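Of the protein chains in this complex, all but one are displayed in their positions.
Each chain gets a letter, A and B, in the order it is written, and its residues are counted from 1.
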């Protein structure tokens, strides 16, 4: 039985202790169940190295607990205090230009710095020892928003030494590395691992195999760092371990990191993300300026449900205007309710609003909270009250299996950032485009890791832009009876960033080779015989399998081909073509589809059908009239 | 009695001494009264440290004086010679990326470097000692164009140490600094002042309170540097001290710096400024490409009249194409005359053309002068001759009081650069937009410092975007009977860059709170019930005072509210709405207005009404036909 709940993020250290009890009581009265605290408070917990002040945190936890609130306690390692830098002057990350990323904001540590990792374990251990026995501790948040502000990649000395060790582990001999990377090209061969530098500040592009191993290494450093804290806490606590991931940060492998945690969560800022990372064009940005991109949140909900192996939260939910996007309008009235219900429809366990009260100082003073700085309720409050009421009445929201799965591969993100081949090729954008097509067909989607070992739960599986095949996935595909759509660039490299000998897509069971590829500038799209066109990317296929779709020009190039259930899509379809092709493949997979009106989306669980209107105007679907920003559900 | 005069800028060191006498005679014959010299000549005055060559400068001054010219003598400290760098290797400013800003152009010193400040005092003292008794010295220019080329902010070691001392002075204890800045946020607390760094190279944005104090400090360093020279000269000379400010350089507080000087001047380059800093959109740039932005010069005239406490010059007037803008067309014939008369209409004491003769070498060889490099008159010369004639005949131009005052606050410029909240929010642009509205109503405007202690001279006062209130201004407003318009963002911070407890605008006498703000992307403007729209910025007001104007959407948000004479404008009106609202408020203030045709502007003094046609075509106003670039005046 799925009974989601609400929470908020609170910073007792920002306010006089006099306020804590009334704040806690107001949270509780409002109907919130959980409160996250502590994740930036290191300078208050340990004001000087080795000198601790636990009293205030004890009191804050007791006060919140006394009001019936459960607590998610964060380790404060995203914000090491100033004295840490004096102890470890070389702990700073270095940017690609070789500049240190200094103290004065947050996330200024290098994941490869052993000393700082040990300090992080130390503080996490102390917190776990102190609070593990407290029954009000719901769980632990480790650090905060890994990778935010471009902090995964560091070009520090510590990173360089660690990378050399990582390479020595991976390749065992320098000859093997030289061979794997193809270093004979341009006389880039190394004599020993100590001579391998980081792939920044080269005259022209570095070897993509070099860059890609650096990306893998950098992801592994995050995982190693997180695991050290996770192990430290687990030694004392059985409570769930959580991290709050971000939107469209793909610099580390979330699936692998999450293996050391219990619950995935993410920080959902639909309006900020629309402008600064959704990839929406100007027209789309204007249409959804106060609502957010209609598929961006859902994509992450489904991604993090996969990352969390079913358990996931929204740890920070935008409640009003934020401070960090290029422009910061207010959500359309109703949207915070919509976002909350959309998360629940995608099986979120909890949605926590960031933050309880707007801070009148420091970097985020223009970031709305549930309360204004003067402690009066912000406009969002009425929507939270409404959600609390609705939650009390809706009953259990029973999960339903999704008919479609999409494989999402972090390593492929890195690969095509390293080698876009055409500047509009972006792995995430390709996934989002196909996901949008499925959503416009009214479908629920699972997003799965590329090492998935069974696909039988699905009728239709999409693998697009996958850099290289792994044996587990190949075996799963081989034994899968449903429809498989393999999208452009899949299998186009080996694990070592080489073109496979048999040429892409190198998929057993599909006799087809990519002879060459073209990247297409805006305006150079190629029309398709069935309507719509191919944009960004088009592959020239050499094949003798069935051709389902061709370009509409004189070349009549095959674009969609099939051998039984295996399909290959040799280009990047625009929205119209994607909708059409995905619809045809769903039909082949015996999946019922319903084309949604623009801006309207649905999510069906086993118990309910939810409809969401991202439009700023009234819309209709299936006899239901949805007001602007409207949510509607019906029991199934 | 106001009898303005003309001058030019001359570099005797650029030319053979053989030419000096004839140059001086031509200047005199032309009708010029004053000539500025010396401000870049350090390497000729002191070729080696401690070795002086005064002879040439003596001779140059004597030669110019012999032709009846008065001299403004510049201290040459904007261009320390190469040997200075050998004496003070750490005198260079550092840019935000930590790179030294090297020798080879100009302004390569850090304002915080004590050694260089002492060298500057030394040379200024020597010049004052030598020439103070010379009756032909009209006055002194200290340094040249403070802040040009982004030279106020320096991230050098000298700056860091000085900033730490400045903070220690301001806050007395590190606890007080931590509290004022809200450093508990993100564990940014410091143990001592020696640990406070400069706010560059942080991972994400630094604390705005930290940045803002660095901006205040940096401004203070300019003032301290200038005062040291001013004191040195005043010890020997009673002649006026002058600095030549620039267009739209706001990195230091000009009002405060000017307290140590006698005359404000500025360097007016209307065509260069149109393209590189006026903020005019592409269409406006094309319409005024050879005339300049119609309000940009006047705004600075009025600003520097305020900065100079009534005494102000144009020290450098563009006479033809310049060399430094993205494109450098020639002024439309007539425009140099127009610019000159516009300065006089705004009560300039003098207009000096930069420069006498175009230099055929070095950085500014493509910058026009009154003479071509071959010493023939440039096209501008006929316009200068005409102005000389006109000046002889116009009689005294008697100053008139302006009915409207606008408060201009440098600190607010810094505040909203640090925290724009929406990328189109710019303090200067907001002032210029409101100023344009007043000018389109035919009004004369005073621009005043935020510490103004009496407003009684005015019927209408505008305060827009003011970061925080000061008691002097609040008292002045309280005792003012005229119309007050307080614009968006005013009072939105305390002095320490915090949101005030009572919420903005925190203006006594106006019961109104800004519940939240929205920054608006281009295309997301909100229409107004009275016509036009709000762009860039819109505040949600909670108020029970009279609402004069609302948005035209379903929210019908209050945009203009009033309590008796106090008005609050909760958004940034576009040109149409600004014109309309300002017109209504002028009516309430009993100010007569006349809407000017596009591109036509007027300025009324007590003795004359001047009309200026910035259009490249003939225009009419009030029965007067103005040719393209035309100037017209009539006696009142």
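The working rule: a residue touches a chain if its C-beta (ideal position, glycine included) is under 8 Å from a C-beta of that chain, and two chains touch if they have at least 3 such contacts.
Because the structure is predicted, anything quoted here is derived from the model rather than measured.
Among B:41, B:91 or B:443, only B:41 touches the chain left out of the display. Set against the missing chain, the residues B:36, B:88 or B:107 yield one that touches it, B:107.
From the options B:31, B:379 or B:530, the residue with contact to the chain not on display is B:379. Across A:156, A:183 or A:253, the single residue that touches the chain missing here is A:183. Taking the complete complex into account, residues 11, 13-14, 40-44, 47-48, 76, 79-83, 86, 93, 97, 99-108, 148-149, 151, 275, 282, 285-286, 289, 320-321, 323, 326-330, 358-366, 368, 372-374, 376, 378-379 of chain B touch the chain not shown. Not every partner is drawn; the one left out touches chain A at residues 97-98, 181-191, 195, 197, 199-210, 419, 421-424, 497-503, 513, 515-521, 523-524, 540.
FYI, only the chains that are shown with their structure count from here on.
Chain A and chain B, compared by their mean Cα positions, are separated by 47 Å.
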